[in-house]
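Inspection log for the structure reproduced underneath, given as structure tokens.
In this view, the complex is presented without one of its protein chains, the others remaining in place.
Then we have subunit A:
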């Protein structure tokens, strides 16, 4: 098994494209860092005075403002007052802030590349005709398939590691090394929430991994179902795209049709659980994890059963 996985890794890294994905990831992080540095507010020593001045100004505006703006201004005041009360600089920037925000956002890129690689994994062997040479060896088919699956898994986790490492390096270079335990204000769908920046980042990474696993398993399944590499990769990316857009729509639909919450789409982005307790009233992290686990097992079963029986006649 070790040698089979080693073979697959050799093939993965024999392809230039798979090096380029890593490169793109690093470049994207660097660009993201620079853009954030340009656009982000300047952190300064006297932020308390500034924020205090803003609050005073807003309070003045509040009296003169028309009724419909009053509520919004009141909220702004409350927000800024909270910064002051909690002693959190809203413009604070550090490597951890960068990683919790921009770098996590780039997880999508990792997913995208993982999907491309996973959906090419088996289908490319069909497309190149190498599958027949691969399967006439003294190994059970499912073992060979498993080695492919593991190699895709390893590659994807490597992408994730590259993302985190380059995020840390770029973040430290551009924003300086910050306090892991610094508190900050996280903006969520349900309003604002105060959290510890380092822990929050780790939590998001942790929640990201099951989604990555499931998505690349779907792509891998497509890769064994289709003989055409282009088709497998195309459908794989389409599913990825669909899942990111459908996730939100599905959540809305569940109010009308409760069964939609058992579809895979609302559960594919677990990182929301870093921000809120539940997606829907009765959909919490354990529910989502259990749903994903069921789908995961079903996908794997389909993949391996299909491949074991398949006639290789190319």
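Operating definition for what follows: a contact is a pair of C-beta atoms (placed from the backbone, for glycine too) under 8 Å apart; a residue touches a chain by one contact, two chains touch by 3 or more; residues count from 1.
Here is the rule we go by: contacts and distances are computed from a predicted model.
Engineer: One chain of this complex is not shown here; going by its UniProt record, which of these names is it: "ABC-2 type transport system ATP-binding protein", "Tryptophan synthase beta chain", "Dihydroorotate dehydrogenase" or "Amino acid/amide ABC transporter membrane protein 2, HAAT family"?
Structural biologist: So, among "ABC-2 type transport system ATP-binding protein", "Tryptophan synthase beta chain", "Dihydroorotate dehydrogenase" or "Amino acid/amide ABC transporter membrane protein 2, HAAT family", the name matching the hidden chain's UniProt entry is "ABC-2 type transport system ATP-binding protein".
Engineer: Can you work out which residue in A:135, A:154, A:169 or A:237 touches the chain that's missing from view?
Structural biologist: Considering the complete complex, A:135 is the one touching the chain left out.
Engineer: With the full complex in mind, choose from A:7, A:52 or A:172 the residue touching the hidden chain.
Structural biologist: Checking the options A:7, A:52 or A:172, the one contacting the hidden chain is A:7.
Engineer: Which residue numbers on subunit A touch the omitted chain?
Structural biologist: 3-4, 6-7, 10-11, 14-16, 128-130, 132-140, 309, 311-313
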